[in-house]
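Every protein chain but one is kept in place in this view of the complex.
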Amino acid sequence: MKLDWQFWSRRLIWLALAIATAVFLLVKVHARMYVSRPALDLYRAVEAVPPDKIIVISCNWEMGTYGENGPQTEALIRQCLKLGKRFAIFGWTWPPGPMLGQQIAERLQRPYHRRYGRDWVNWGFNTGGSPMIRGWAKNIPGTIKEDIFHKPIMSYPVMKGVNTARDVGLIIDITPSNTLITWIEFVYGIYRTPIGYACTGVMAPEAFPYYDAHQIVGVLKGLAGAAEYEQLLGYRGDALKRMPAQSSAHALIIALIVLGNVIYLRARRRGQAPGARLTTT
Amino acid sequence: MMRTRQWAIVLGIYIVAGLVGAVALWWLTHALTPIFRPLKGANLWAAVGGSVAFWIGLMALLHRMPASVKKRVAVVVTFVSGLFYVLEFYLPKKSGIFFWRTHHTNPFSPMLDTVGVATLVITGFTLLLATFNLCLVHGKNIAARRTGYYNSVAFYLAFFAMATFGLWQNHAPTSKLFASKVTVAQVYGYLFNSTYVPLGSTLFSVLAFYMATAAFRAFRVRTAEAGFMMVAAFICMMGQVPLGMWLTHTLPLHGPLSHLRMESMANWVLGVFSMAGLRAVTFGIFVGALAMSLRIWLNLERGAFFEQEL
Partner (left out) sequence: MRSVAPRLVIWLGAFALAAYLGIRFHVFAPTLGIWLAAIATLAIYSILYRENVVFRLFEHIFIGLAAGYSLYTVVVQVLIPKWFTPLFKEGCWYWIFAFLVGTMFYSVYSKRWSWMNRVAVGFFMGLSAGLGIVGFVTGLAPQLMASFKPLWAQRPPYVEFNNVVFFITLVTVMSYFFFSFEQRHPAVRGSARLGRWLLMIAFGAIFGNTVMARMSLLIDRLQFLLLQWLQVFGKG
């Protein structure tokens, strides 16, 4: 029986990827991350939020990016709970976002003796895009009205003195989408509220122009950013545990690219593969 | 081509019409403000019913108008809705030109949150449109018994299960299911945490496998530019993971040699080269977005949607 090489070569590559990552999930390797400047700046920005202001954790993500945004949300909420910073979970792009943030915060609050309503609140999902954010910045209680449990948000002690974007000490946008530009244009640009950004790896390079222009105070780049944050917090969470597997996967991808190009060059030298010479255009 | 005198007359008419319109709007808002007070009981239902009747009448009247009038209405609605945010931002917060206001404040700023909440609510109804469309498509599949229509049956079962248990647990989370020990909240938990979240996560994670295949089969370094790109990609990939950091961990943390550490090189590529290139792209995006916004706002945009017959 003739083996279908096209079919099986792909499956072999996938099996190799699964094994390469699984091995380092099963073999415990203590990874050490060197913290980058954007992550350190975000960490310090959270620390610097004064007690009379609230931190807004904008959970604009959904389960598709749980692998990256989940550990980021966990690390940021953990820091807020640890330092006693009051925060509000908020979402306006993906419906599951606030609920996923709620589950993380409920799981983490007990060791730090924090309580919903007194130390943090969840504003739920509010759609409407940029016009909603523009109105939200001017009048937070008037736009949000109720929390995720259908109680008026101003009935909670944590919301004391929070009326406009000027009463917000820091907004951290955790998202795989391009929602950062809305925060920058209509909140930072008008009210000068500091913005932090925790994005998936794909969006990270696009955040650096804004970081350089000081429109955002810090950036967490995907799972690596979450691992750096856990390193700063001094606890070994999911992100740090997964970094060895991440390393292995990256090494495999690089090996595959090199191997593919070596095979291609050899085939071209034998005259078996068409292709342009290595030139500049 | 119109002569200068004709242009002056047209401009004058526009200015006078604008002033008359502004005064009329001011009078209307002041005269009509008492109408916008909360109502109760029969008055509320009368007001709601009257509004619906007014709206239906207005839409029926517009429907009878020729297509050019309908198109003009769409253009005016687009312009006025955009004008609100432009005037709110570009007019000063306080100025003597707002002479009719108590503290001469910008009259548009107090409306920001109301417009925001209105947009929030209207967008909520449009999100329901997406759900409605999905149900329509899958309903047609089932009705026509197309190949794989059982998938559409599964869609409906999942849809109604999530919607029903979601709304039910929101209303009464501790109520039991069919006289059993299982609560509605538990069932909703299984649907959300044990089905919805894993399915969503897994669907996106499948891309990792296709990326591995693409790395082997498709990424060919045929030109020097592609080689440049690959080197930058390798540095960024290894500089953000512990393996790459370990490769250069023997280099000092400070001093000239520290710039050769993998994480330093990755941050340098991201923070200098990549940042500069993407800033140039960002400039283009901003200018393009401004041009597109102006074209849409001023009805200068052409295309299938804007030129369709109404």
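A and B label the chains in the order they appear, each numbered from 1.
Here is the rule we go by: a residue touches a chain if its C-beta (ideal position, glycine included) is under 8 Å from a C-beta of that chain, and two chains touch if they have at least 3 such contacts.
Given the structure is predicted, the values throughout are model-derived calculations rather than measurements.
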{"item": "Hidden partner chain, touching residue among B:I97, B:A143 or B:L157", "value": "B:L157"}
{"item": "Residue among B:S175, B:T195 or B:S258 that touches the chain left out of view", "value": "B:T195"}
{"item": "Candidates B:I97, B:L167, B:L247 or B:L260 - the one touching the absent chain", "value": "B:L167"}
{"item": "Where the missing chain touches subunit A, by residue", "value": "11, 14, 17-18, 21-22, 25-26, 64-68, 70, 95-96, 98-99, 124-127, 129-131, 134, 145-146, 148, 150, 181, 184-186, 188-190, 200-202, 204-206, 209-210, 212-215, 221-224, 238, 241-242, 245-246, 249-250, 253"}
{"item": "Interface with the undisplayed chain - residues on subunit B", "value": "36, 38-40, 44, 47-48, 51-52, 55, 59, 62-63, 67, 70, 73-75, 77-86, 89-90, 115, 117-122, 124-132, 134-135, 138, 148, 150-152, 154-164, 166-167, 170, 189-209, 211, 215, 225-226, 228-237, 240-241, 268-270, 272-284, 286, 289-290, 292-294, 296-297, 308, 310"}
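Here, only the chains that are shown with their structure count from here on.
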{"item": "Chain centre separation in whole Å, for subunit B relative to subunit A (CA means)", "value": "20"}
{"item": "Interfacial residue positions of subunit A with respect to subunit B in the complex", "value": "10, 13-14, 16-17, 29, 31-34, 36-37, 62-67, 96, 99-100, 103, 126-129, 131-136, 138-139, 142-143, 204-206, 208-209, 211-212, 221-222, 224, 243-244, 246-254, 256-257, 259-261, 264, 275-276, 278-281"}
{"item": "Interfacial residue positions of subunit B with respect to subunit A in the complex", "value": "85, 109, 112-117, 119-121, 123-124, 127, 192-193, 196-201, 203-205, 208-209, 211-213, 215-217, 219-225, 227, 230, 234, 237-238, 240-245, 261, 263, 267, 270-271, 274-275, 278-279, 282"}
